[in-house]
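A single protein chain has been omitted; all remaining protein chains appear in their positions.
Let's turn to subunit A:
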Amino acid sequence: MEQDFVGMATEVSSYSNEAELELGLGLSLGGGLVKAKGSPWGEYGKIMTAKDFPSGFCGTKRAADYGGGGPPDVGYSAPPGVSQVVGWPPLRTYRMNSLANQAKVLNDEEEKRVGGNDECNGALKENMDNGSNKNDTTVKDNGQLGFVKVNIDGMPIGRKVDLNAHACYKTLARTLEEMFCRPSTTINSNCSGGQEKGKGTQPSKLLDGSSEFVLTYEDKEGDWMLVGDVPWGMFLSTVKRLRIMKTSEANGLAPSFRERNDRHKNKPI
């Protein structure tokens, strides 16, 4: 990524301070770029992640650091896979969903594939157990299960998220938070890039009720439900699309936040 900054510096002279920008460890929440003083992006008065960087590099640039070609002075190790980069490898959604649906039944290396997070193991096993059944129902109900649409209140632009890249609610919620940025940041710092699976240790705000937004989904019957109430496998078989709703509008959709908070907090990190 640094070489890209340098490239930009020659094009755009007002950004002469790029060389001073250093990448901190990890690109996940809070651990990202440390802004040098005198940076032109003075209006962002906090430590930003690469996502907040308004230069447009966002998530897609991180792939530049994967593999053999990355600049040596980047201070973190390459993540385990390429799944964080939007649209890479260049495969159509339809193909990826088809493969994923079959892989869940046949492939017992599923654990490795889905980020290897310990916190997901409980949900993962349940997913595998339900595997073949889920496969039948989901294929019949929605031939393209993997990618579902996501909208957030206040933004007309929807996104898509690949449910097959997750084995539990936690990683899904974190990915969505990254995708739409933290509600606490300024409104225009929306990200354009990847579906990053954050490796931070904070629980997802979308799930524990501490954010002003809450994650909901529309099921097969057209009802809007709060995400997290049913086992993951059942959720996958019934979800049609997602909506990140303002908490104030989500009344009556679910059991209390505190209950769900307890349920999700006991996963080892």
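Here, a residue touches a chain if its C-beta (ideal position, glycine included) is under 8 Å from a C-beta of that chain, and two chains touch if they have at least 3 such contacts; residues count from 1.
Quick note on the criterion: contacts and distances are computed from a predicted model.
Hidden chain, UniProt protein name from the list "ATP synthase subunit a", "Proteasome subunit alpha type", "Elongin-C" or "F-box domain-containing protein": "F-box domain-containing protein". Checked against the full complex, the one of A:85, A:173 or A:244 touching the unshown chain is A:85. Although one chain is not displayed, subunit A still touches it through residues 3-4, 7-8, 10-15, 40, 54-58, 60-61, 63-64, 66-70, 80-83, 85-96, 98-99, 102-103, 105-107, 109, 112-113, 139-144, 147, 149, 156-160, 165, 187-190, 192-193.
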